[in-house]
Each structure stands twice: as C-alpha cells, then as structure tokens.
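Removed from the display is one protein chain of the complex; every other protein chain stays in position.
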Amino acid sequence: MIKIAMYWGAGCGGCDVSLLGLHEKILDLLNEAEIVFWPCAMDFKYEDLEKMEDKSIDVAFYNGGIRTEENEEIAKLLRKKAKILVAYGSCATEGCVIGLANLYDKKDIFETVYLKNETTKNDEKIVPKEETDDLKLPEFLPYLKTLEQVVEVDASIPGCPPPMPVLEDALNALLQGKTKFGKEVALCDECPRKDTKPDKIEISRFYRWHEKEDNGDCFLAQNMICMGPATRAGCGGECISANIPCTGCMGPVPKVRNQGTSMLSAIASLIGEEIDEETEKEIINSIEDFAGTFYKFSTAKLLPEGRLKDES
Amino acid sequence: MKVSIDPITRLEGHGKIEIFLDEKGNVTRAYMQIPELRGFEMFCRGRKAEDMPIITARICGVCPEAHHMAAAKALDMAYNAEPTETAKKLRELLYNAYYFYDHSLHLYFLGGIDVLLGDAEKKDRNVVGLIKKFGVEIGKGIIKHRRYAMEIVKMLGGREIHPVSAIPGGMSKALSEEERKEIEKKAESCIEFANKSIEIFNDVFSTSRWNEMLGLDSLKTYYMGLVDKKNRVNYYDGDIRIVSPDGKEFAKIKPSDILKHIEEVVEEWTYVKFPYLKKVGWKGFVDGKESGIYRVGPLGRINSADGMNTQQAMEKFNEFRKDGLVHETFGYYQARLIELLNSAERMYDLANDDDITSTDIRNMPSEPGEGIGVVEAARGTLIHHYKLNEKGIVEEANMIVATTNNNAAINMSVANAARKVIKNGKVNDLLLNKVESAFRCYDPCLACASHAIGDTPIIANIYWKGKLYKRLKKNA
Partner (left out) sequence: MSFEPKIVAFLCNWCAYAGADMAGTSRLKYPANVVPIRVMCSGRIDAEFIIDAFEKGADGVFIGGCHPGDCHYVSGNYRARRRVEMVKKLLSQMGVNEKRLRIEWVSATEGKKFATVIEEFVDEIKKLGPSPWRK
C-alpha cells in the first residue's frame, strides 16, 4: 500500500477539508493508500513522523504557507521522509491571499494587530514575545514563504483549495508516482461564458463587480476584470458559474511564471485605442489595488523576501 | 521520577497546552497557547471592499461561509445596501447548510470522537475507527449527508469551500426551481440523519462515563449569541443577546453597537487576544458575575436564547434548558446536536419558502462608508468591521472571531480539567485525553483564532520545580 501524509502549515485548513471533500471517494483512496500522518483527522503526532525512516512516505502533501520557524522545520522534515513532496493548494504553491502580508512589514503587522487595533485595550503595549518567563512561541518569520522557497518540491496542486476535478486528477497521477498533471491552457478555454468572449474587446472604463448588473456575458466583455486569461484551467469556472469573475486562485498557466504581469499585459491591450493619455490614466486608476487584483494569490512569489524598501 | 523529554517540544502542531505544577505537584496554572498569526487585519488594508468576502473566507477553510457572510454583511452596511428579502433567505439557506456540515464534522470527525469512542486506541480514534464501531451504514450516512450539505453550499455559493456569491447588497446567483427541489430533498434526508445522530449520542449521554465528563469542567460565565425578534437562536442575523451567569438578560444590542461592549487584552505568551465585556471588566482568568469573560458557540447561543426557530429543535431545546442555564462545558455537545437538527429543519423550511427562487437578489450599493457585520459562526459570534474610503478601498479592518471570544474560557477549562486529574505530581496518560477533550468541546478553530492555524494537534507540557517535568500526548 502506498503511504501518504498530509500536513497543514500556515493556511486556513480549507485544503485539509478539501481532501474530505472527496466524500465517498475518500473510502476508495483509503483502499489504495495508507495515511501515516494527518494531524487534522488522525491522532498521529510529530514524533511519529520523526521516527519514520527517511523516504518511507511515498507522497507527502504540504498545505498552507510557511510563516513560522515551526512551519519551516516540518517542511524540511517532510522533505526528508517523503519520496514525493507535493505543495497542496495555493498557499503552499504561491502564498495565496496570506502572501499579501508580504506587502507589509512584520513590525506593521504586530502594531496593527496588537497596538493600534480599535477594540484592543493595551495600555502597557504588550505584544506576544517569542519567549516569556517560561513559555515559548515559535518565531513569526518576517514574511510568508511558499514551500518551494524552503525545500525542493516535486509537484504542485494549484487552487484555493484545489477544486475537485483538479484534485482527483492530481491524486490519480501522484498515486502512480507521476508528478505531471493538470491542464496546460487558460481558464477561458473551459469557461461557461467563453462563447460570449469577443475577439476584440475595447475597454473605456473598468467596473468593479459590485458596481454593475451582470448580463451573463464574458466579464471582460462587460469591462470587469476577470483573471481567466491568465489563470490555469481546471476548476471549470466555479466562480463564474456563480456570476463572479475569476480572481485567479489556480495560479498561472503552466510555463508562465508571473500570473499578475501576464494579466496586466493582457489588460493593457484591451484599453480602447482612440483614448488620450489623460483618460488612459483615469481608466488605469479605476482598476485600484494592483497587487490585490493581479496577485491576489501570488504576492509571495512576487515578493519572496517581503516588502522591498526603496531608501528614498 | 525519571522522565525523558525530547527538547524540541514546540514543534508539535499548532495548539499547545502548558501546565505548571507547584512544589507539591498540584496544578497552579495552565495555558492554551496558539502559536501562529497571519495578520489579516494588516493586509486587508488597501484591498477593494468587494474582495473582502473572498479574502477573509481564507481566514478559515473550516468555516469560510461564516467569514464570507460577516464580510458581506459589513459591506451591506458600509454601502448602505440592504439585501433583498430573497437574498437574505438565500444567504441564510447557504448558512444553514454550512452549519450542518460543520457541526457534523466536529461531531463525527473531530471532538465527537472523544464522546463516541471514549478510550479507544490511538489508531482507531478517527472517523475510520468510528465506522468500525458503529457500522458502515452510519459511516456512509455521515459522508453522504456532509456531501449533501456541501453540495447545497456549492449550489448557492459557487464553491464548496470558499464560496463567492455574497456581494454588497445581496447575492450574485439566484436559485433555480430544479435546485430548490434538490435542496428540499436533501434537507429532508438531513433532518432524518440529525435525529439519528441525536439517538447515537443519547446512548452515550446516559452512561456514567458521560457524567464524569460533565463533571470535568463547569464555568459560570456570561453567554452571547444572535437572536431573532422572539429571542430564538439565529445563525445568520439578528440582535446580539448577552445573558449573565444567573440567566438574566444582561444586554441586547444591535450588531453595529457590539464594539462598544467588547474589549480585548493581549498576553505575551500567545498570538491570540482575550476579549471580555467592557462593562464588567477584565478580572483575569476567573468566572462568575464579576468577571467579563463570556462564552459563545452552541452553548453560548442556546444559553442566551429563549428558543429555536424550528419545531423539533424547539422540543430538544426545552428538554435541555429545563433547569435554566447549562454551565457544564460538555453541554456544548448537546447544544451542537440541537443545532444540527435545527439547521437541517431550517434548510427544509427555507427551501419551501415562496420567494426563495425569486430573481430579485440584489440591491445596488450606494456610497461607501463604515460597516460592521455580525454572524454566528458555528463556533460562536463573529464580527467583521471595516472602514472604507470614498473609493471603496478598505482603510481599516478588524475581525473578532468565534474562538477568540472563547479564548479565556478555553484556558480556564483546560486548567480546571488539569486540576481535576493531576494531583501530587501524579500524572497518568489518561490526563491528556481528559484535558484535551475539555478543550475540544468548544470545537476551537485555531485557524480562525490566530487567523492562522489548524484544529487538532495538541500536546501538554507539565512543569514542576521550574523544569519541564513531563510531556504528554494523547495516548502516549
């Protein structure tokens, strides 16, 4: 029987829950594979993992990002114990929304959370310490790291969390020892609205999705930003089926390194041609929050060592 | 006594229990530490308001619907866009489906294992072991009904985990008649399953082992929960009712006023803060009327309400509350079961509502401002508070999550359970099971609490005479 492990780093737990989302099929999985470590659902502990022989786990899944030294050490340990180490989900692969924290300093985060917060009464200015008299907390790293930034990774399952078809496809491949899987095209290719995507789109202003009634056409054609063209296919357009544009959780299309810039380049070509420079600036300004729009799920890849600090 | 201890103890999982003994080997203090933080309050700043229901869902993948809805409600208020009646019902329907699958997760996969399997061996203490003991039919029922509820979430929210459909002023997706019929069918089956679950747990509730569990910890705290106009429990909407330890209404407040009533303190040894009732004050880790500590979650809701909004659940409520408030921490399980039934019944009722399939599902937002959104997450009251600038960009964000509300109480329950079991330095391996099960009653979601991490793995370190004396793991 194949031995698998699952670990939850700095993430939301949705990836763990998504594995349970296999529902009845989880019983099939259990027929093929033995779960040797999965803290969320089973009583096996860190010691159990440490005692295992090196390379004795066939496939280890790491979900969540790396935010504390503890996350980092477990990532290294799993790397040692596993033949195939898989980044499971957007956090582990690209940093996901928690990677947006890399736009800020650790100091700012502590101040915002513990000192300047409206409901927090903290006259003595107490912030959590890594060591108090007799208790220890693991160190909060200065920025969020993806798994790949810490150890070598053999495969990644994209998505936040990986949508069911993506997960099933990946598990099928991985249980046979294959590390290549997933679609090579962009989401537009399988989008339920793709027939309404015109060849040529000319945008003269951007709308945010709460500002406009949806008419059921391709979101870009409605002048709303949809990450579909720069996002890897696989989910079938889950958000679009609920009438919300894609925000890009599946990450970039394979071979494209940078999901954000690739979308941004695409968007630049959609702004109407006859537009003067002033209006052009206005249109661009109406996008707002570029990092949060184009890098919602991959800021940690853009800023692997956190916020850059220009001296001036 | 010689105890060998691996020094790298803090590497074990996300939640930690630390217990300190005095000279004689009796418990002086105990802590539950939550060692992670992701800093949502910081990086929500600068984001577009309409992204909040999507971004904050990622605070927790176990209860993303709760954050999604709290965020959407905060935006409704910030944009002064009251959702249409149908939108409210769709949200509530989605919300009850979430309750159903989340409560069943806790009852059958996480904490409930302590109750149902008692002292089973480590390798069996999980859902697989549960299926072994209770039979494949039950197992299939659990999986199937969780699937039903998640499919309903997906139907309404677009995704099973991290839904996207709640937007300022309403919902992005209407319900078709076909989908409605399917929900009705599934909800019916869920009601049956909830009743079956109550039977299964009732068998345990009549044993002496259960009485012993009930005796492990009891806290006379304040209780908090959302109630409708008739003071019945409501998960999605209503006023916040706070009841004092003697069962009297202490306050009933509009969600938008809640922040005037709560304050939080920071302790150095954990990344998670401790909220308390401002009017009563922070008196440290003690219970009673003089202490501002309050509890939320199933027990918090059922203790702070006068009833339930569905018929069968109402009967169970009356039985449970017949002698007034229930202070035993393990009462959380009974309360959770009542809610499991209630959420299934409520799904059924809403699926049969006349305008649930109406397409009038959104009102357009007006100018952005400030908004507070309050819902009951399965684990308790959840508050999102945003300040938007004139462009609808978040300038400030504050989230007080369910488990944080319970943080002080959880620490006390852990200490109480530890005091009951550890005497004169005598520590046996049953300890952790018991201490841990006290902690699990709350279904603490540490992901939410630190806006960071995972539920279950915990250990206990016991300190005596200034040194790490023993380290316990479940069934070590």
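Each chain gets a letter, A and B, in the order it is written, and its residues are counted from 1.
Note that in this section a residue touches a chain if its C-beta (ideal position, glycine included) is under 8 Å from a C-beta of that chain, and two chains touch if they have at least 3 such contacts.
Worth saying up front: this structure is predicted, and the values here are computed from it rather than measured.
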item	value
Shown chains touched by the chain that is not drawn here	A
Missing-chain contacts mapped onto chain A	103, 257-258, 260-262, 264-265, 267-269, 271, 273, 277, 280-281, 284, 287, 289-291, 294-295, 302-303, 307-312
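The criterion applied here is as follows: only the chains that are shown with their structure count from here on.
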item	value
Of all residues in chain B, those that touch chain A in their complex	6, 10-14, 18, 20, 31, 33, 35-43, 45-51, 54-55, 57-62, 64, 75, 79, 105, 109, 122-123, 125-128, 140, 143-144, 146-147, 150, 154, 157-165, 167-169, 172-173, 259, 262-271, 273, 275, 282, 364-365, 385, 391-393, 396, 398, 400, 445, 447, 452-457, 459, 463, 473-475
Touching residues (chain side chain A, partner chain B) in the complex	8, 10-18, 20-21, 23-24, 26-27, 30, 39-47, 67-68, 70, 73-74, 96-98, 100-101, 103-104, 108-109, 112-114, 117-122, 126-129, 132, 134-138, 140, 144, 160-161, 163-164, 208-211, 213-214, 238-239, 241-244, 247, 249, 288-289, 291-293, 296
